[in-house]
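Removed from the display is one protein chain of the complex; every other protein chain stays in position.
Right after this comes chain A.
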Amino acid sequence: MKDTEGYVTADGRQIGGTLMEMRNITLKFGGVTAIEDISFDIHEGEIRAIIGPNGAGKSSMLNIISGFYTPSEGEVWYKGEKRPPMKPYQVARLGIARTFQNIALFEGMTVLDNVMTGRLTHMTAGIAAQALWWGRARDEEIANREVVEKVIDFLEIQNIRKTPVGRLPYGLKKRVELARALAAEPSLLLLDEPMAGMNVEEKEDMSRFILDVNDEFGTTIALIEHDMGVVMDISDRVVVMDYGKKIGDGTPDAVRSNQDVIDAYLGVAH
């Protein structure tokens, strides 16, 4: 690990050592190179944003972190160890939870059940105990329900607890999805465009929730977002990607004044 020291943010929060490190990641689909030789790290307790124009490879990067894609080259280091190629469900069990750009909730289930699925990795009762609803199965249901209810309280969705998710409006669905990811008590929370398609109030709400999650649970958050204003306001450090390459990395202020980033976003005279 390169950095175990951490740093202090502009607003005085102490950030821990490296939680995850991407080393020289390259991702190719056939002849197309989606990501080319990108390295960056995520520190414990920080809000790390990945930004870039459409098609820059942000989502692909998130998919590599969550195990959906295996990088063609490069290494993923997590909690000080090199992570071998894994299936997504194994990655989830390492404590990496995520939300999706297009909401991926279980439409046929209630909000409560959806959030409870976030606790799956914490439940170990066998099939016989579950069938009898006895012993460990029942205790687990109750213990995990308590965790879930805390998350539900935190995100202020108590009143829709037993509503089927299919009936909810878009903004609430996004919040339920965040709740499901939080219920897993992840060490690293990945948010894929948490504010896509939201109006200003909903964006403000979501920003507040993201900051609160980071503040109260100390959860490390990596997010992709298009809304530059939001990203610059809430994140501690920003990676900027363009055409699969990293063109900037640093605090929001540093990135804002980076000439390559300005060129990528505003265009450059040829």
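As a convention for this text, a contact is a pair of C-beta atoms (placed from the backbone, for glycine too) under 8 Å apart; a residue touches a chain by one contact, two chains touch by 3 or more; residues count from 1.
Just so we're on the same page, contacts and distances are computed from a predicted model.
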{"item": "From \"Metalloprotease TldD\", \"Branched-chain amino acid ABC transporter permease\", \"UxaA family hydrolase\" or \"Integral membrane protein\", the hidden chain's UniProt protein name", "value": "\"Branched-chain amino acid ABC transporter permease\""}
{"item": "Selected residue (touches chain absent from view) among A:40, A:78 or A:100", "value": "A:100"}
{"item": "Hidden-chain contact residue, picked from the options A:7, A:68 or A:265", "value": "A:68"}
{"item": "Contact with the hidden chain (one of A:116, A:151, A:210 or A:264)", "value": "A:116"}
{"item": "Touch with the omitted chain, as defined above, among A:58, A:83, A:180 or A:237", "value": "A:180"}
{"item": "Touching residues (missing chain, whole complex) on chain A", "value": "66-68, 87-89, 91-93, 97-98, 100, 104-109, 113, 116-118, 120-121, 123, 125, 127, 130-133, 137-138, 140-142, 145-146, 149, 180-181, 184"}
